[in-house]
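Only one protein chain is missing; all other protein chains are in place.
A, B, C, D and E label the chains in the order they appear, each numbered from 1.
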């Protein structure tokens, strides 16, 4: 029977007659994520895998917690644009535009400040306040995807052949090997 | 020159070379909206008209403030699904599915609770806690639109001919006239 | 085996090799709908549930019959815009734009007259001629959905908590209770 | 000033504040088209060029009149699927599926009968009744486009080089020249 | 079990966890197609049916080989626009715009030359060089579909009733019968 399982953009629709409140409900986004990790940050996604009622709705959100000096490292969402809103604390937030300009659009955001981030652009958040920080991100996809640049670049499984990052990053093979053997945390 | 102004889904794109951080930045969503009005609620939208950098991005958000017993009355978004997250307080939130079932999907949401609302479905929020309440809504459109049922139904300009609401709502002409002369607040 | 049934936007695709003329054919739209009901109107939909060949095609239609003084009450289509064409009789037709304007765009349409209705906007038709009336509506979705305002507002199952319609419609609890116990016809 | 004119999918949006009922209204689709022409048919389109309010709505319709033995010759709509409904008379209607099957899906449609036609497929209607016939077509695009096969194939301006139709149609150059100098009526 | 097979736009998604390089890999597009046929051309498609990893990606390509004087006969892609690039040889390439203009947009393309072809428009390529020719076409759909005009027009199964092509092509029944009994090669 296993081969009868289907994947339609990652999620099979329920019979609409069977949908009840629990398919559209998700609790506990007020609970801080555990930031006791090297990045000092934690993402709590509410995507279609967590909230099945989002299927076909085209929208999702995530909560992001930051310890002091915590960072949500440079990443992209391959299938969504984002609006980031700071709920608590102070974040240094930016994105870089595509070639050839690679302009850095950045801002220090305080509580209540918002930055819009175009689809697929590399962006990051860094806690630059003295306490914890919290942000909420909204996406125009039920399944935005997350690609952390360092994880995909140096933590791929299996690793990318040395010749690629050596030339791309203009660093020597020794450093590439060190980076590829590092622990690349996935804070999602 | 006025007739040269163009509207492309309500918003003309800027020359991308001229885009700077300020086009993607919006401040002050931490400021409570003024709920001193008959509905006891206030919506602060961050749509493309408020944040021009959202143009073509397909995402937007809004903050909703509630005084005690305040209500965001039954409404729809003609061009977007929604994820509603309670930031503070306790809200009774629901939506009604389309014909023929008209099932009420409802929940009492506390801080951190989320309800997903399919595109175009009638939904509402009522503050059922003892204090103020705050929620944030995310949408999969840069311009979701808002249709408050009572405002469109009884506050249209000019009013809809009596015969329509009389029969539709099964109420007499006198009540229709009274409703049409009422003040229908737009809390957006 | 029942749980293997899948719903992809409400309809599973047939193997294209097995498609024959009968999947694309629907008869009898010339037959008047039965308008012997309190609304004096009847909608005959030709959506994907009635005509399976519409699956993935993104288009559908409906016939609407009106007895004298019959009404297709205020409703929305959450997933489609509409073109309404009068085939017989005289209809008073209108839609209301979204907040904040809530402008009523209305017309008395005679045979051969057309009104375009944007996606998700509340609209209605009322027979204002002396005889029967017939209209055909075309939609840009194979599954437009129908939300009758009164049915969703007062006929939801279970009913919406009194506090919501009482405040929203500025009417007393007694009237709300009466309306919620009324029979809300679904003419679809 | 001429170079300031813009074309956004063929149509510039009006300032939404200026939209009135006349932009959404189109009269006279009950008037028969003039079928006194070699094809014995006439299409009356209600596309965005005829009804400006359809802009961004994604839907359009057309009326098609047929004299006895009249034909709407094989054609495609490059940007829309279609639902064809017979209002009067009897039509032989068909479409051909794509390679490699090229299955003919055809039906004789009487008043009230419907055939769905997938996007871009070649289709035609032929009046096989004793009197006039009328049909209405609905499309999931505000600008479906029409490509009459013979007009594009033999009436292109300038004509396609002889070598192409000679080989493609397996006919001699003399017949190609004759066909290319024929009058190919555009009944749209 | 057969009836449990599903078709979602022609292709069922694999469980993403099971995807490996082989689902995204397709070899041998450098091998010339066999042009020993009446058309003197051969299309080698790399659509989602040939390369399952294209599912949901919205892009596909094809290689087209031409013997001297070979032709890819007039055809359309119902679900995609195309960019045609000549890799070897010299092709006379054109497309015809939709009604009412039916303008022929044509060019003689040499190695390295490109022509863009809008979705659903009739187009063709003819080898007008002295040797073989090769082109590659790119499409904005994983399943563009191909409709060869002559095959759909005269090679439909079953054949279209004589009355239709006789009137449409302004040719006599005898020629229609001859054309309908011809062998219409499918070079895809």
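The working rule: contacts are C-beta pairs under 8 Å (C-beta built on N, C-alpha and C of every residue); 3 or more make two chains touch, one makes a residue touch a chain.
All values derive from a computational prediction rather than experimental measurement.
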| item | value |
| --- | --- |
| Residue touching the undisplayed chain, where the options are E:37, E:85 or E:182 | E:85 |
| Full-complex contact with the absent chain, from E:102, E:119 or E:187 | E:119 |
| Residue touching the undisplayed chain, where the options are E:43, E:61, E:128 or E:179 | E:61 |
| Given B:37, B:56, B:132 or B:170, the one touching the chain that is not displayed | B:56 |
| Residue numbers in chain A that touch the chain omitted from display | 39, 69, 71, 73-74, 76-79, 92, 94, 96, 98-104, 106, 118-122, 124, 126, 128, 145-153, 155-161, 163-165, 167-171, 175, 179, 182, 186, 188 |
| Sites on chain E contacted by the missing partner chain, in the whole complex | 17, 19-21, 24-31, 46, 51, 53-54, 57-61, 80-83, 85, 87, 97, 101, 105-107, 111-119, 136, 138-141 |
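The rule we apply is simple: only the chains that are shown with their structure count from here on.
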| item | value |
| --- | --- |
| Which of A-B and D-E has more C-beta contact pairs | D-E |
| Chain of greatest Cα-centre distance to chain E | B |
| Chain A and chain B, separation of their C-alpha mean positions in angstrom | 28 |
| Centre distance in Å when chain B and chain D are each reduced to the mean of their C-alpha atoms | 41 |
| Multi-chain contact residues (two or more partners), chain B | 101, 106, 118-119 |
